[in-house]
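Here the complex is missing a single protein chain, while all its other protein chains stay put.
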Amino acid sequence: MSFEYAPAPESRTVVSIKAKYGHFIGGKFVAGNKHFPTINPATEEVLSQIALAGKAEVDAAVKAARKAYTTTWSKMSGRERGKYLFRIARIMQERSREFAVLETLDNGKPIRESRDTDIPLAAAHFFYHAGWADKLEYAGLGTVTKAHGVAGQIIPWNFPLLMLAWKVAPALAAGNTVVLKPAESTSLTALLFAEVCQQAELPAGVVNIVTGDGSTGALIVNHPGIDKIAFTGSTEVGKLIARAVAPTSKSVTLELGGKAANIVFEDAAIDEAVEGIVNGIFFNQGHVCCAGSRLLLQENIAEEVLEKLKVRMAKIRVGDPMDKNTDLGAINSKEQLNKITELTATGDSEGAQRWSAPCELPGKGFWFAPTIFIGVTQTHRIAREEIFGPVLSVLTFRTPQEAIDKANNTPFGLSAGIWSDKGSKILWASSQLRAGVIWANTFNKFDPTSPFGGYKESGWGREGGRHGLSAYLKGASHE
Amino acid sequence: MSNRIDVKKTYKLYINGVFPRTESGRTYEVKNAKGDFIANPCLASRKDLKDAVVAARAAQPGWNKATAYNKGQILYRIAEMLEGRSAQFVDEICAVTGVTKTAAVKEVNESVDRLVWYAGWSDKISSLTGALNPVAGPYYNFTIPESMGVIAAIAPESPSLLGLIDAISPIIVGGNTVVVLASNKAPLSAMSFAEVLATSDVPAGVINILTGKKEEIAPWMASHMDIDGFDISGLNKKMHTDIKVAGAENLKRIYSFKAAEPGRILAFLENKTVWHPIGI
Partner (left out) sequence: MKFFGLVDGSDSSLRKFLASLPAVDQVGADSRAAMLATRSIKASSKRWAIDTAIRMVDLTTLEGADTRGKVEALCTKAVRPDPTNPDVPSVGAVCVYNDMVGIARTHLDLIGGQHVGVAAVSTAFPSGRASMSVKIQDTQDAIDAGASEIDMVIDRGAFLSGNYIDVFNEIVAIREICGDKAHLKVIFETGELVTYDNVRKASFLAMAAGAHFIKTSTGKVAPAATAPVVLVMLEAVRDFYAMTQVRIGVKPAGGIRTTKDAIKQLVLVNETAGPDWLTPSLFRIGASALLNDLLMQRMKMDDGYYASPQYVTID
């Protein structure tokens, strides 16, 4: 007998999912009008019915947010506001298991990641920003400490609760009230967060959560009662938002797509680089805007690295996201799986060589084996377009400058990776790369104190750290 | 009175460190406050803009690489050169705008002083706005402001010289290169300022100055895919929406400003965050 790991499933009894949800407006849950199902992408089981917010609901949420801003939140001292954020952080920590299980059921990501990354980081974001609330006058060069007012926030499905925390925590710390819309396929943890707001006795209307699809998002973006828009999602939608708010005075931050280069130089610590490559593209099924989806290998080590990468990829445990030993979970939706399938087909037809890790995929649900394409060049579609799945395009380079030129040869500029054991080369490369986040000898690390955001078509502004906070203060959106 | 005939200056564009005529051959008439003819400056074309952007893009890596100390010295050098030729600028401003000599002297002096003020920012902006971020793990993590690339700017109609300097200086002090459209009614001091630049150690292509119509050039700037940011302070508010819609195609950073402030510098800088493990 060999060392086969027996299933180690996390118990789902810790969560109770209602058959149907409404919206969270003005501190109360209000019944929805129309509903749509939300499913567990690992099993296709319908988890619940989510309400689709229309004009009336969005109006009500904005109204509640405005009222809370005018009557309560803008009048409260930063010190008191901060204490609410600390409360929220603590309650999230207390209920972290519940959040993790719910996130995994709704999103399909491995419980190991929701338990060890998403939820702890989400709580950390509230903890970090809580401390800012009474220190805004120190938050930047000539910072205006006034909030925008009502912030409309639209978040994606890849890190549902974490993206909520990235948006809500700085908005509240800076003194804004919010209307937040979670992604269509992953609303459950946001609705659980609404309960946390209630437990924290957050004044009614400071946080409002409306669920729905793109049409609900458009209602938020175009709502005249909203002063600030924060969006994380595709570059395509980001551009629509930029156009939509052009006639208004709304302040906007956008966290959009990426096609990050992960550059491995000949002098890299190879084993750690291989780990970094794996973490860079297979973390969260590759549903990461900053994923290291273009691997640039120095040609003289390419073969060695690819051999090691394949061996390592064969160890990736794909399957039941609720199993504590699962490394790669389910693709979030059928739609996303189709997109990945379609884009990878162009990799085949354009002549790149596909290699997938040998693994058994479950019969139900949406799955995609960890895959690399070798022999990719800059002109392949899979080297240019964001696949947003567990698919890595492998390119090679001969000199450091060539690596930089290839890395920068994209309209995106969110993140990049550098692997080298030579300090001066790392600093040189990190200054040459046109991207907002550079991971040198590491990848996909996140922290509330660390600003995150892109150059070029990867977005406007930063989230996290002092720089991210300033996006929620008037007159400082460019910092 | 002498019978000598003046030698008049032909006002051209300033692109890549040289003074070409517009390739379109188009000019327009600039008159003084009394309505007398003064000059025929260029009506820059879309291709002139393209050439200017190509020059600005080519110059950007080198300018970005110059040390902050060096950039500060070059901005200060511009101030020195302007100071030395201030009489010419006073005359031009008086002639074109009809303001009093006192007012013109004030504008030129402020322009010199503004350049000096921006020069000093070059080696301070990253210490004041950068950060060492205390992440929860064994990583060294810092954020630094970095140049954005090629920035376009529309200078305000007036003050024509000070407004131009307020458009150019904050953009270039952080390592960007600029393509700026000068005041339409009073473009002469802008083109004379280009002569100052040409003798101020500013590398070719770092600052490019066009003259012409805002209504024509601003939309071209907004839709140009190789322009990263756009200062529309000098543009009529009515045009802002269309400019922002066009600029969304490559998600240009588009801002307008009311005053000289550090925020003008920061607006066209990107923040880069770098992570590295700490270990042995």
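Letters A and B mark the chains in the order given here, with residues in each chain numbered from 1 onward.
One rule holds in what follows: a residue touches a chain if its C-beta (ideal position, glycine included) is under 8 Å from a C-beta of that chain, and two chains touch if they have at least 3 such contacts.
If you're wondering where the values come from, they're calculated on a predicted model, not measured in any experiment.
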Hidden partner chain, touching residue among A:Asp271, A:Glu299, A:Glu342 or A:Asp405
A:Asp271
Filtering A:Lys28, A:Arg79 or A:Lys315 for touch with the omitted chain leaves A:Lys315
Had the left-out chain been drawn, it would touch chain B at residues 138-139, 277-280
So that we can see where the missing chain sits, which residues of chain A does it touch?
1-8, 112, 116, 267-272, 275-276, 307, 315, 324-325, 421, 441-442
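We take it that only the chains that are shown with their structure count from here on.
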Between chain A and chain B, what is the separation of their C-alpha centroids in Å?
37
Listed in rising order, the residues of chain B that touch chain A in the complex are 128-129, 131, 133-137, 139, 141, 143, 146, 148, 228, 240-242, 244-245, 247-251, 253, 255, 261-263, 266-267, 270-277
Any idea which chain A residues touch chain B in the complex?
124, 140-142, 235, 238-239, 242-243, 246-247, 254, 256, 411, 426, 430-431, 435-442, 445, 447, 449-453, 455-457, 459-460, 462, 465-467, 475-476, 478-479
